[in-house]
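Would you mind keeping the following structure in view while I ask a few things?
A single protein chain has been removed from this complex, and every other one stays in its place.
Each chain gets a letter, A, B and C, in the order it is written, and its residues are counted from 1.
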Amino acid sequence: MGDNSFGTLFSFTSFGESHGKAIGCIVDGVPPGLPLSEEAIQPYMDRRRPGQNRFVTQRREADKVEILSGVFEEKTTGTPISLIIKNTDQRSKDYGDIAKQYRPGHADFTYDAKYGHRDYRGGGRSSARETAVRVAAGAIADLALKAILGETFQLYGSVVQIGPHEINRDNFDRNQIDQNPFFCGDKEAAKNWEDYLDGVRKQGSSAGAVLEIVASGIPVGLGQPIYGKLDAEIASAMMSINAAKGVEIGSGFGLSAIPGHQAGDEMRIGDDGAPTFLSNHNGGVLGGISTGQDIVARVAIKPTSSILTPRKSISSDGIATDVVTKGRHDPCVGIRGVPVAEAMLAIVLLDQLMRHHAQTAILPR
Amino acid sequence: MGDNSFGTLFSFTSFGESHGKAIGCIVDGVPPGLPLSEEAIQPYMDRRRPGQNRFVTQRREADKVEILSGVFEEKTTGTPISLIIKNTDQRSKDYGDIAKQYRPGHADFTYDAKYGHRDYRGGGRSSARETAVRVAAGAIADLALKAILGETFQLYGSVVQIGPHEINRDNFDRNQIDQNPFFCGDKEAAKNWEDYLDGVRKQGSSAGAVLEIVASGIPVGLGQPIYGKLDAEIASAMMSINAAKGVEIGSGFGLSAIPGHQAGDEMRIGDDGAPTFLSNHNGGVLGGISTGQDIVARVAIKPTSSILTPRKSISSDGIATDVVTKGRHDPCVGIRGVPVAEAMLAIVLLDQLMRHHAQTAILPR
Amino acid sequence: MGDNSFGTLFSFTSFGESHGKAIGCIVDGVPPGLPLSEEAIQPYMDRRRPGQNRFVTQRREADKVEILSGVFEEKTTGTPISLIIKNTDQRSKDYGDIAKQYRPGHADFTYDAKYGHRDYRGGGRSSARETAVRVAAGAIADLALKAILGETFQLYGSVVQIGPHEINRDNFDRNQIDQNPFFCGDKEAAKNWEDYLDGVRKQGSSAGAVLEIVASGIPVGLGQPIYGKLDAEIASAMMSINAAKGVEIGSGFGLSAIPGHQAGDEMRIGDDGAPTFLSNHNGGVLGGISTGQDIVARVAIKPTSSILTPRKSISSDGIATDVVTKGRHDPCVGIRGVPVAEAMLAIVLLDQLMRHHAQTAILPR
Partner (left out) sequence: MGDNSFGTLFSFTSFGESHGKAIGCIVDGVPPGLPLSEEAIQPYMDRRRPGQNRFVTQRREADKVEILSGVFEEKTTGTPISLIIKNTDQRSKDYGDIAKQYRPGHADFTYDAKYGHRDYRGGGRSSARETAVRVAAGAIADLALKAILGETFQLYGSVVQIGPHEINRDNFDRNQIDQNPFFCGDKEAAKNWEDYLDGVRKQGSSAGAVLEIVASGIPVGLGQPIYGKLDAEIASAMMSINAAKGVEIGSGFGLSAIPGHQAGDEMRIGDDGAPTFLSNHNGGVLGGISTGQDIVARVAIKPTSSILTPRKSISSDGIATDVVTKGRHDPCVGIRGVPVAEAMLAIVLLDQLMRHHAQTAILPR
């Protein structure tokens, strides 16, 4: 598969640079007959869209999605859906200075070394701008999952840490997530983060974040052992997001520290006669297969690499230089990562659901 | 690709259950002309082999690898290499009790729910026994990398945490790793872990671990953005290991907590005239592409799920029961995960090297 | 891989319907540093473009290719290249009559049965319009092959049979191919085909064709046994072309009829000291691997299914009906298949070259 594609049965292939004519993708394998329109995708885009408050980049992109194929009379036809988003607010001159400079923490150096030829404008292909495409593809996955699984299916992400400051789990309220600029479920934490981020920005620095994505109503059985495990694909999906440096499922690294008799999730038969778990340390995945519990994934996003503070670097000519990145950048790129991580999880889940269905629902049991 | 396969150009497909006749794999895409024999692979197997000390399972498997194809006159031919390891020391009766019980933390429940029919003996396909196959495939990858990259290439893993007890980085000495039963680079920590694990075992419990795998001498440029990123594939590889619940690259989750001006790895021209980095927070990967620095990955392994402490569960008939796992189990399954994680990293690196080569070394620059 | 994708390392993913907004593709895995522009691709498109003479459909499409990504300063960057071709001359009303009718020989019935929802306008996704996308992707492959292999590389196709009328091999002159409306290498045959096709059209019928595609200057060694054989991939590539019903390599079906002592291509050392073959019955492929001789593939294209002659069919409501296809159709769709088949061969060859290179040129011999 091309390296710009993701997914097996439900898949998408992405293209585009930060300052090119457009970005977009082709989504393949979509179940036919799904109601779909540009209007249905747009709300997903709007959640990720830059320029909405002072904690995200001030680049203003409409991020208007256009559907070029695969939809007829507002329903999917089963043929590939081409989605395109035009770039409108590029200011390439902002990047003139850094055409030859390697920004610390950025992919400038590695792209140059790998390809020998690089579209440096706005970070080119390595820009977080590419993530808009994932959100568009993820919107289709999310709508399909809703149509297949019904109302029990829910998928939402939030920021659970900015810089060193975690939320208080006791305060978590899912309804708070869209009430603040941070996709934060803890009202108090959100307030403190405002001050923290204002401080960071004044310093000319930036902050990292930890995101948590949860999916409910996922049937037991999704996941293809051994190398298509549900959690292995979630890990790949999350780590492919710009600036991601870590992924956890359930209690993750914390699970390494507690003894085995506390770690396994015990089971009983629930009041409804169905198997039920007494805890969810494993984040809804055992042996690479969904348990029917909430799927819980966490992603570590490093601090934005484009900052005003001068740092030591070199140019492509091999000359030592001090780099300052002007442009318009997110002080905490992790915040806008929430809709992106949600999209990636939706894509993994739909793809796995289709693969599970293909193998296990074809022979009468 | 089949869900029991891993890799794109250099790939392997695995088979086998804990208590079946044999386990094994087919390794495809091996460069031709590589010196290879069963004797060359065996030392890799021996490092992972059970029954070697009291901190790992007492099941005694010779783990003798047999090559069935793809090697002629002790050199690879470029055709697929079939590797087979016979199972010799199965005691299936140990598992009679749990044929119908779902062990907490295990894949018993999810396999049953997914497939409706399950080889329960020794955990069947979900047993850590499958990881022997990865080590065999990884041995070939490691030998090929050595032949291609020469002596600068080095790849080694170690345990950096058992239960809540981390090593002291100041004590780390790579030469210590093979001098204790824990693949631990800190002599002091290893000593303390002995006591800790003895205690855990007496309790009838088990312990988790954190592994760290490092590869040196990796050229700059490996990694295929956007969805074949080097770190995304490492994440998938590591998370596919039994009991893995988290993956980090470089400083990982720790990077989310520090400010941006400390997080980016600054650059200078080194004494040898080549670009050099002043730190390695990013674990040798930027934008999904290797920087030429050490690749550093960490994996969280949860405590062994098979323990003597009774826990609440249900049977496949839906009856509440208390589960005690007898059998022979690793008190800390993470320890034997080291050679497995090394193998997976070697496989990712060789595969990526071949893909990088195919795209970027074919057109004269 | 998505089912609208083709290729392993050099790959493309296609989208678009006959009467949608646009058709296009994303080409992935392109070697970086290749000079590329819209102007360089356009001549390939123009060869396939409809409306150029009375033997092809009178639909007039500019087939102007636009590059949206992956090219910077007129060189490829190694990132995915998005190519888009806007649809401009749709006359959807031509198809009002057949929205519910299944045209014999067409995919109308099968798309409806498979997907339950179909863009019937102009055949939707099953229209030959999709082949324009292949030509665009193939142009990049052809330009890359030229850059890698140099002038010895040549790739050209021609029509060798229309209806029951074959060319005379003795008259074949490659320079004639672009001198007539049929891509025909035999001047005499081309003249006769004019009369034949005029007759067929007056009858309200159509004609089939056989295409032959030849590639010279291909190095020995391309092809990945056993299931990625060069000829197996050529077969898949050619059979994926609309209306294709057969594929041959070298003497093909004719080889089944002659005795073994005539069939094998004998060898000698040539004047240049290199191995040489005394015949090419095998079409440049032995054991799935290129021999260094000309690669020769032939494709059978059935007669255009959209004809004026009324034929028995049914509607999607299950009512018997007689179908007449008005629209604007090629009397012999095989003719415009030549640039398409050339494109598909170029794509297979570049992809195989990259795969061969990855496996066999990475370890010093």
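The criterion applied here is as follows: a residue touches a chain if its C-beta (ideal position, glycine included) is under 8 Å from a C-beta of that chain, and two chains touch if they have at least 3 such contacts.
Predicted model only: the values in this text are computed from it and were never measured.
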Tell me which residue among B:Asp46, B:Asp119 or B:Glu266 touches the hidden chain in the full complex. B:Asp119
Decide which residue listed in A:Gly33, A:Pro181 or A:Gly254 touches the omitted chain of the complex. A:Gly33
When the complex is taken as a whole, what residues of subunit C touch the one chain not shown? 1, 3-6, 8, 14, 102-107, 109-111, 113-116, 125-126, 130, 161, 163-164, 200, 203-210, 220-221, 223-229, 231-240, 242, 244-253, 255-261, 263-269, 273, 275, 278, 281-283, 286-292, 300-305, 307, 309, 311-314, 318-320, 334, 355-356, 360, 365
Which positions on subunit A touch the chain that was left off? 9, 29-34, 78-79, 144, 147-148, 225, 353-355, 357-363, 365
Over the whole complex, note the residues of subunit B touching the chain we left out. 1-5, 7, 11, 13-17, 20-26, 28-29, 32-33, 66, 68-70, 72-73, 75-82, 84, 114-119, 124-125
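The rule is simple: only the chains that are shown with their structure count from here on.
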So, comparing each chain's Cα centre against the centre of all protein Cα atoms, which one is closest? A
Provide the C-alpha centroid distance between subunit A and subunit B, rounded to the nearest whole angstrom. 26
Chain-centre distance (mean CA atoms) for subunit A and subunit C, in whole Å, is 38
Distance from the CA centroid of subunit B to that of subunit C, rounded to the nearest Å? 45
Among all residues of subunit B, those touching at least two other chains are 225, 355, 360, 365
